[in-house]
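The complex is shown incomplete by one protein chain, all other protein chains being positioned as in the whole.
== chain A ==
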C-alpha cells in the first residue's frame, strides 16, 4: 500500500508541474504582442517554479537551463533569488551550477549575494579539502566589496591549511581580492610571503602568479626561496613552470652579473697570461678577474634545461627565452632544436615561435642556420606563417647559403599567393643589399620579373629595383631604360612613382628618354594618383635643372597643372618647386642652390628586418608578439655592474613548518618516546591558549555557541530574503557573526600512537669501508613534506680514521623524491650520529635506492619500507569509522580469517602486535570483540581501515578497507604473520 501511496504522490507532483508549464502559455497569450520579450519572460517564469520545487531533479534541470542561458550570454539575473536558495543543496552538481550562477551575477546583485556567504563559510570548515577549496574559490570569486574582510580572513586561514590544494586555492584568491580591493596589498603581501615558503609543488606556481600580480617589484621576497623554487621547478605543474620561469628570468637579471662579457674577458686574459706566464704573482692577479658565474645562476640554467623537453609549448618557449636572456652566449644554442620542434605544432604556436626565432636570428644567425630547411615555405601554410618564414630565411642568408636560398625564393615568387610573392621580392632585395656578391644576380632576376604578368609582382620588383639601383647607380642605365619601356604598362601607383623617381635621379644617364617620359606624364597628369603626381613634379624640376632646353615648357605646363590640383600637398609642392627652380626677382639665395638641393647624391636606403627592434622586449611575451608595450609588461632590467649580495639567498636551517601545520609541527616536537602519550593534553592546552591569544573576543567556548547561532541565523535569513534584503543593520550584524566564525578554527589531531624500535641495517661496516648505517622509521610526520615518510638513519664510524663529507648521492629511480640530510662534514672514529631524512615512497613498497657517499667512496644502499610504515595514524570516532568503512566496500575490502596465537587474544596484546606492524591509530570501540584501527597512506592520504573481529577458539576475522588494494593485501599478510606469532 505504501508504494501505491508513494506512486500517487509522485504522480501528483508531476501533474502539478505539468499544469504549471501548461498554464504559462495561456497566461502569456494576452501579452502575445510583446513577442520576443514575453517568450523570454514566460520561459524564466517556469524556471523559477522549477527552482522552487521540492524535487531535486527539477531544480537540477532548471539550473542546467539557466547555465545554458548564461553560456549564450542571455540575461538570467532576475532568477537570482530563486537560484541562491539552492546554494546549500546536498546535490553536488546542483551546487556547482549554482556556484557558476553566483559568480556570474553576484556583482550585479550584491545584497542578495551576501545571503549565500554563510554557506561558504561553513563549507570553509568542512573536513573535506575539496569542499573547503571550492568554497574558497567561489567566495573569493564573488566580487562584492563588502565582504573584503571576510575574504581576507578566509585567505589567511586557508593559507595555513594542511591541504596543499586549499593553499593553492588561497594563492589564487589573493589575486582576486587584490583586483577587488587594492588597499589590501600590504596584508596580501604578508600572505604571499608566507606561501612563498611553502614547499609543495602544487602551491609554487600559483603563489608566484599571485606575486607577479600583486607585488612584482618585491624581489626581496624571492631571495630566500630562490633555490627552493629552482629545485622544485621540474615537479611543478606545467602552467606554474611558465610563470616561475619568467619571474626567475627577471630576478636573475637583477641579481647576477652579465655572463656575456666572458669571451672578451677570457681573451684578454689569455693574452696577458701569454705574456706574463713566467710571473707567478701577476698571474694570480689576473686569475681573480675572469667572470665566474654565480652558482645560483648556474643552478637556474641547469634546472630549467630538462624542461626544454616538455610537451607544453609555452614551457619550452619560456625556457628558450630564459636561456636567451640569461645564459652565456655559447650555451644559448641548445634551445634551437626544441624551438624548431615546436614548428610541428599548431598553426598559432608556429606563429609565435617563428616571431621569436625571427628576432633571435637577427642577432645570432648561427643558431638557426643548420635548420634552415625547416623554414622552407609550403604552399599550404597560412599567409602570416609564410611571411615569417621568409623573414627568417632572409635573416639567415649569408655568402655560403645564398644560392640555395635564392633558388628557394624563385619558387616562392611564382606562388599563387600574390601578397606572398611580393614579400619574396622584398626579401630578395634585402639579400641583394646585404650580400654584395649576389647583388647583380638578384638584380637580373628582378629585371626578369618586370615582364611578369602579375601587376603586384611587377610593381614590387620596380620598388625593390629602385632601392637596389640607389646603392650602385653607375652601371645600370640599361635597367633604367628597360623600366622606362615598361612604364606604359604599369598601373600600380607606387611602381609608377618609383620609375619616375629613378628617371629624375639618373636623368643624366638617360638624357633622351627622360624628357619623353615627362612628356607622357604631362598628358596624363590629371588622372594620376597623388603619389605619382608628386614624383612627376620632382622629375620635371630635375629635368628643368639639367636639360632646360628641352623641358622648359613641359615643366611649366606641369607646374601649372599642379598649381590648381585638388590636393594641397601637390599645390604646396608645386609652389615650392617653382620658387626654387625658376629664377625671378623674389626668389632669394635659395635659387642658387637648387641644383645642389634637388640633385644631391642620396644615401641608399638600408633594407632592414621588421624584427630589428623587437629585441627591446623580452622574448615570448605578448609585447614582443605585438611589438607594442602591453599593459602590465615588466621591463627586463639590465645586468647590474656589480652583483648584489649573494648571501641573501642563503637559507640558514630548515625551518620547521610550524606556521603551516602547527599540529604537525607540534607532534614532532617531543623527541623522546615517553612524551608521546602525554601529547594530547599538552596540545589541547596549547591550542586553547593560542586561540585566546590570537583573538580575545572569541574564546573557544564562544565559538562553539556562535556556530549554533549561525545555523539559526541562516534559517532566519532565508525566509525573509525575498521581502527584506536591504536592511543594513541586519547585514552588519550578520557580517559580524560571520567574522566571528572565521576565527574559530577546527582541526584534527594525529599523533603516532606507537613508537617502534625495529631497526634495519642500511649498510654493514664491512661493506661500507668502516661506515655503518642503520635506519628505523620514527613514525613521525615528516617535517619536510607531508607526503614523505620520515626515516632516521644512524651513521656510525667503525673504522680507525675519521670519515668526511657523508652525504646522499644519486638515487634511482631518478625521480625518487628524497629529502636528504645535510652533509656531515666529519665523523670521528667510534662516533655515531643520527640524521633524519624524508622519502616519498608514493604509497608503494618499491625500495628507494640511493647512494651513500663519503668523500672517497660511494655505497649503493636501499631502504625497503614495510607496508605498515607507509601509513600515518588517523584519529576518528567509531561512528566515523563505520561510516567510512561503509564507503569502502566491495573491491576496496580485503578480509581473511586468521588464527591467532593464544597469547595475543587480549586487547592490549592485539594493539601492541598490530601497532608494531602498521602505523595506525586505535579507534576506541564499544564492542569488546571488535578492534578497530584507522590510518591514512602518507603519500596520497587514502584511508586505510583495519578491523579485527575476534571469533571463538582464537580465530578472528581481519578486514582491511582501503582503495589501495595492493597495500591492503600486503598489510593483511603482515598482520596475519604478526598476530600468529606469540
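The definition used in the following text is that contacts are C-beta pairs under 8 Å (C-beta built on N, C-alpha and C of every residue); 3 or more make two chains touch, one makes a residue touch a chain; residues count from 1.
We take it that contacts and distances are computed from a predicted model.
Here one chain is missing from view; checked against "Exostosin-2", "Importin N-terminal domain-containing protein", "Cell cycle control protein" or "AP-3 complex subunit mu-1", UniProt names that protein "AP-3 complex subunit mu-1". Checked against the full complex, the candidates A:125, A:227, A:341 or A:807 give a single residue touching the omitted chain, namely A:341. Interface note: of A:53, A:415, A:556 or A:792, the residue touching the hidden chain in the full complex is A:415.
The missing chain, though absent from the display, is touched by one residue of A:182, A:292, A:590 or A:630; that residue is A:630. Only one of A:940, A:955 or A:977 touches the absent chain when the whole complex is considered: A:940. Check A:73, A:603 or A:886 against the missing chain and you find that the one touching it is A:73. Within chain A, the residues in touch with the undisplayed chain are 56-57, 60, 64, 67-68, 70-73, 91-94, 96-97, 99-100, 104, 107, 128-131, 133, 137, 140-141, 143, 163-165, 169, 172-173, 175-176, 179, 201-202, 206, 209, 234-235, 237-239, 242, 246, 306, 309-314, 316-318, 337-338, 340-341, 344, 346-349, 351-353, 373-374, 376, 378-380, 382-384, 408, 411, 414-416, 452-454, 620-623, 625-626, 628, 630-634, 787, 813-815, 817, 840, 842-844, 846, 891-892, 939-942, 963-966.
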